[in-house]
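Here the complex is missing a single protein chain, while all its other protein chains stay put.
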């Protein structure tokens, strides 16, 4: 099993998923996490497992910004510190805390840092500012859990040619993406891939009632380990057709963000331009991409992707570059972790910083 | 995985679960067992797996005090000996038997000895005589299977403070058990823990229509590895209140007996004062304790309890003492087993004593 990248920001939830005074359990990178939002609106994330008898804190009450363990009533504040022990004389032991995780609410999402908390700099959050731009007031965010490794879901977006086959009937594409020669490049911890072609375009980006040929530009920017921005633009080709104004062009931007739930399942956060488009996107993903991706995961079982010696085609360029960047970062991080003192692991050092 | 304690009596079933001429399959300590009661009322326990082709004997008929294998008709008596081979000349091979286990019917329960049969002394059965006392004619026994390790279920009874939280709404407790300082002690292979407090008491022990303050005494006696007696008594505090006679006090006794089904599931045998109370107890346990205990087991997975470094509070005293006694007994037993002759294990020696 490939380790996860730890020292980075992951999207834990859309901000809109967690109302004031609400709590939500979510497994992230195989860790059971409890997301909390105070009455005043502040967000926090702590381990969901009570350190006393290992009950799930999400099964208890959350009131007055504290979580009460359902089993024996230990009460924890939003930093994970035990603030009330109802037993005997009520002394609170030094070890009575749950691990807390740095979080940041930005761009309409709750981001979490599951690695060394000392390194959790919110400036490292990738720029998804378009999600909160004034013009984006009607944007709609979705969340799905897909039973496939997060890198398979990244690959899916990094190779949009799949639309020509998986979505052939629903998006009515005609092989244009596959047929074009995308340009890709690595820029630090990002991978950018661009497609440019003439033809019908993809149906989400054109009026179905106007099957005129268009020029389409698609661009995916991947930020390690799994946050992607998909920009698309279509414009009529035929300048001589005076009936078509430039207003008939389409320009869209969408978020596709993958957070590992476990080795074999992924939280897929996506955000499109409006609610109608969201419902359509969910329907198409679940019945087309999701079916194939989950079948691929079943076919792979516990095997590693590269150990299966995949056949590499020209359309894999973006996904392969992203896998290489991620692999390099994970190796680098694991090497650093192994150089820390023998008996201090990342887990322990961050626990002690909480105590 | 911690080994089970083998040389001790476990409850396999309530006596009332097995009518004359009936059979019942039950997994105990991960072993498939077939419980049998003869037409005349005698009880026996044998392995449920046919030694010929490994069919489950419980799928065959049980008549004339013999079990018939459903697959090829081998017939076994209640001692596990093959008494009929319908094939060819009908010769019964020497190895044609299933292991039998010592059983004893006592105190309304069927007790089974899964260790060395030479050591199975019925005098070692703990005293649950109250279950068969004349005044107990209307007692009612229940059986539940909970998907959690049996020690977690023992912990649950050995720390009654959990009622203040898990059962806050159903038993209307008010933190009195948690707030009191229980007294606990080890006496040989038993652990005794007592709570004593003034207040509303617990609703099962008081009349809900009379919310007068009472003095409550609770006592749990644990017999290794998992048979517990819970005694409770409540009496009005205010002597000056002439309307209250001593008859308004309550005094109850109940059995809570845990037998491992597997490492991660438990047969919970309990016996309360009447049928109405039994139904209420089942309802409360399944929707409150059971939910939390099974979630704890999921959170623990295959990890051992102590390896997870649980936070120990004052209310854990009884459970911790019981775990220590059990651990000591298991280590002692395992050390003895490893000193037997190299090629003779407990399993083999008891098999050969059957042959």
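Letters are used for the chains, namely A and B, taken in the order the chains are written, and counting of residues starts over at 1 for each.
By definition in this document, a residue touches a chain if its C-beta (ideal position, glycine included) is under 8 Å from a C-beta of that chain, and two chains touch if they have at least 3 such contacts.
The model shown is predicted, which means the values in this text are computed figures rather than measured ones.
**Student:** Considering the complete complex, identify which of B:26, B:52 or B:99 is in touch with the unshown chain.
**Tutor:** The single option touching the absent chain is B:52.
**Student:** Spell out, residue by residue, where the missing chain touches chain B.
**Tutor:** These residues of chain B touch the chain that is not shown: 32, 49, 51-56, 59, 68-74, 85-89, 91, 93, 95-96.
**Student:** For review purposes, identify every residue of chain A that touches the missing chain, sorted by number.
**Tutor:** Contact residues on chain A toward the absent chain are 155, 159, 161-162, 164-166, 175, 178-179, 181, 291-292, 295-296, 299-300, 308, 310-316.
Please note the rule applied: only the chains that are shown with their structure count from here on.
**Student:** Taking the mean of the C-alpha atoms as each chain's centre, how many Å separate chain A from chain B?
**Tutor:** Going by mean C-alpha positions, chain A sits 47 Å from chain B.
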